[in-house]
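Every protein chain except one is present and positioned as in the full complex.
Each chain carries a letter (A and B) given by its place in the written order, and its residues are counted from 1.
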Amino acid sequence: MGNEVTVRSDVASKLRGETRYVADIHLPGELYGGVVRSPHAHARIVKVDVEKARAIPGVQAVLTADDVPGGAYGPTQFKDWNILAKDRVLFVGDEVVAVAATSEAALRAALAAVEVTYELLPAVLQPEEALAPGAPVVHDEQPDNRPMHVQLERGDVDAAFAKAHIIRGGRYTTNRIYQGHLEPIGVLANWSEEEGLTIWAPSHIPYRARETYAAAFGLPEDKVRIVVPPIGGSFGAKYVLKAHVIAAALAMAAKQPVRMVFDRYEDMLTAHPRVPLTIDIRIAADAEGRFLGKDVVVWGDAGARVYWSPNVMATACTRPDSLYHFGAVRAEGHLCYTNHSPTTCMRGFGNAEMLFAVESVIDEIADGLGIDPVEIRLRNIVRRGEVTIHGYQLDSCELEACLRQAAELSGWARRQALPPNRGLGVALGNHVSGYRGIDSRFEGSTAVARLRDDGRVEIETGEIDLGQGMSATYAAIAARVLEISVDSVIVKSGDTARYPFGIGTLASRSTVMGGNAVKLAAEQLRQQLTVFAQGEYGADVELIGGVVQSGGAAHSLAEVAARYRSRYAGDTLEVRASYRPETDFPGKDFYGNPSPAYPFAAHVAEVEVDPETGRVRVVGYWAVHDAGVVLNRTAAIGQVVGGVAQGIGWATMEDLVVAEGQVKNLSLLDYRMPGASDIPPVSVSFVEVPDPHGPFGAKSVGEVAIDPAPAAVANAIANAIGARGRHLPLSPERVWRLLHAEEEQR
Amino acid sequence: MAWYQPNRLEEAVKQAADARTVVVCGGTDLFVNWARRQGTYGEADWMSVERIPELQTISLDDTTGDLVIGAAVTAHQIASHGLCAAVPALQQAARVVGGWQIQNRASIGGNLVNASPAADMAVPLVAYDAVVALQSLGGRRRMPVRTFLRGPRQTALEPGELLTEVRIPARVLGRPQQFLRLDQRGGTDISLVSAAAVAQVDEGRVSFAQVAVGAANPVPFSLPEVDASLQGLAVADGAALRDVDGVVASVARRYAEAAQPISDVRASAAYRTAMVDVLVRRAIAGTLTFRAIAQEVEE
Partner (left out) sequence: MSSMSEQNRSISLRVNGVSSAYEGAPTRPLVDVLRDVLGLTGTKVGCRTGECGACTVLLDGQPVVSCLLPVAAAADRDVETVEGLRAKSHFAQLAAAMEAAGGSQCGYCTPGIMVTLSAALSADAPPQTAADVAGVLKNNLCRCTGYQSILAAALEVVRQSTDATAPQAGGETEWATK
């Protein structure tokens, strides 16, 4: 591929153990921070006694709600966060008292010495119960426990169902998935009167973190600096976190740096997992398998505070409608407060959850009509040039090609003659490349391009690399624009005091948003460099192979850089460019074109089920993606395989099990993520057609990689055992119960 | 707090007599989540027994022919040692104790002394009728593994006693046998249910068979009177197994009936009970079709 570049990256230092994550960074005089947490799902705080804790030698700060600002704040428009709990605790793990001490031993002693007296209150633990009259109220400001209520209808859904030849549906539930980042949550905070707060926090949306934390303390934003060390995995877990706020509060109180690094237990206890959804779904179709209507009611468990659950709910209620032609669509979404730890997003962001239900029901319609699952999808998918029912403008879409290729590569025709207990399942997925609804004020990205002294080009971005290869992709884009070696490009990001503003790495934004900004900045740098060189060397200058050619003479970029500095008082040649996509903010009606480019995927999973134990093994997997033009093939394949692996874990083994508000499996032994033996060989292919809006035709791939995966696995299991699992995960016991017709009637 | 690292068994036995001494070998159980659990040990003294030569050996007893495995022998050593090829079911269990890193540390003695209901290596040892040796200043006593294990985290170990060796009787060495474990992923996992079987087949007939089930009761259990019903079964070759299906199924069913598993975050009691049936049936069937391979080991 002519447009591919091999890119160097930070991988070498990761392999050599040289990368310093937040837990590897120390400041002189740092204190150990920790939190006394609620053991109850819902309780009134009767008394907090910290005197014994304060008396322990080495304890430098003990904070209660009375010692910190009490105003409500939050990272979204729902302002329901505090710094420490004052009157009530709302979930197991809710923060009551914060301590900083000179040693871990003193910290542990102090945490144990804090005495909190609680009066237990009835807890509400299920979204549907939260909506019932008389349910315990989680936040007095929201007496109905429903911070978000989606109501949406396009077309006449009742009429569509009235004329249907076939209707299938049911209740589907998705599980409480822990993001499973290998690096536990950690933070290092420092305060000085002159500079304000500096927080070393692995956040991939550091500017939103800055805004949120400034609001928490009533500080101007320029008094809060977020420095982002390399992030040891997030998948949605490390956006904006109370741990960062509490470490900052301790640093301000103790006037010393405070480090707070969770162990796995605390990380899991305080985890903000995927929003578990309960989905009542019906899809209507005609006799030829053409969809006529889709009707969903969704209940989402937000937990006791709002993180990104509203975005997840909105995505679940709408996104699959831009994958298939459903005819008329109706969605009602109830996002409910409960006395669980707040839930949030994970890769896939509500779409993968809803696709599990949608793709399952589509297979049931196909079964009911005797139509092949691939064929029924071909009859209903969206195609290039269409504007979808919610206004998505599909200027590129190779979904049909993906589906046909996935069927061919997987040997889909075998499905008719598989051995017993084997199954093949297909599922599709779509996503966005940046989503206008993430921030109501603006969308886009800004990059700085600078010609360094040494002739290399430095790119600054506000987006954050999570190991997905973003920096390498940006380097490739800049190198291609400037026609220089990719090794001559350095990409920097991760410090709100130094680098341009960025909305951050979420909603599959980085390739298209940041990538377009980098492309614009590189183009402008090239243009300004050419203008300057023309003034220096003559009108005939050309930038070729990293060298300025003029009149038969070659001038290195280092020489041009030196000349520029000599003319401009030592300054360097630098440009700043913003990419602003032409997208629509999805308002209350969720209508509009929210993203410049939509990626698509078709996945086929093959499973083998042990009918006596219910144990499922995924034995084959084929993923065909429309990610536009692939700029960094190794990274793109890595995103797809990684997404598929997470999808396999999600569908077959992972679940944070809660009972009475307590998570019961707080370890990586009992929260099972897939090991190397659980992932089959994954065949990854791309159908590469340029998207007109992506940088060099590229679209996103990170989230669409997981979107179809749980559904593909679930469909394969249904094909293998002849029974439909509607509740994730399809653990051995669940599958065994399905086989023994004992699936609970819900 | 002190850390004792004796090099001789008699020193270890002497130190063990001090009631404050906590005995540790590989530490893969005791040191889980250490920062959170260290308080429970207070100012205990520690004695590591992993470097005591007498506890590190794998040998055949010259007189009895028993296989004697020192308490400090690791799961990895069991899985790879030539003499242990005669106990393939124990090797199968050793290979699922965590992953490579855990297997390099976890010892057979520790697996028994910790007395987890889900301990893997304990299950074939119960099926084998293996015997442990316990040593203290007062002397040495022996006891079958099945009575040594008394309940979750409970054993017959008296204060001051060290488990020094596990003795596997000669009559099961090289015999057809199998260990099966039901887990839920390919990473390190814990057993939902496990089963082991060992049998001897003479001239096409089962002359003895013993089964054990793990993770279904507070301790691994065997039903000798049920196992006895397998005796005399004709299993001339693998194909004839169909004829004994009924007997095997009945044995498996009776094990399931005797199981009293718990419901927990990993699985329900009903599922575990059903899986006892499946695993026992498969372990026996696997054992009875395992003869050819086992005989090669014997030669």
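To be clear about the criterion, a contact is a pair of C-beta atoms (placed from the backbone, for glycine too) under 8 Å apart; a residue touches a chain by one contact, two chains touch by 3 or more.
Keep in mind it's a predicted model, so treat the numbers as computed, not measured.
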Interface partners of the hidden chain - shown chains only, full complex considered: A, B
Contacting the left-out chain in the complete assembly, out of A:G180, A:G196, A:G293 or A:G327: A:G180
Identified contact with the non-displayed chain, of A:V641, A:V663 or A:V704: A:V641
Given B:A35, B:L137 or B:V265, the one touching the chain that is not displayed: B:A35
Interface with the undisplayed chain - residues on subunit A: 10-12, 14-21, 23-24, 179-184, 230-235, 263-265, 466-469, 634-635, 637-638, 641-646, 667-669, 673, 675-677, 679, 681-682
Residues of subunit B in contact with the chain not shown: 1-8, 11, 24, 26-28, 31-35, 38, 41, 46, 48, 50, 76, 98-102, 104-105, 186-188
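Note that only the chains that are shown with their structure count from here on.
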Chain centre separation (subunit A, subunit B; CA means) in Å: 44
Residues of subunit A defined as touching subunit B within the complex: 104, 108, 263, 265, 612-613, 615, 653, 657, 664-665, 669-670, 672-678, 731-733, 736-737
List of subunit B residues in touch with subunit A within their complex: 33, 35-36, 39, 182, 184-190, 192, 265-268, 271, 274-275, 278
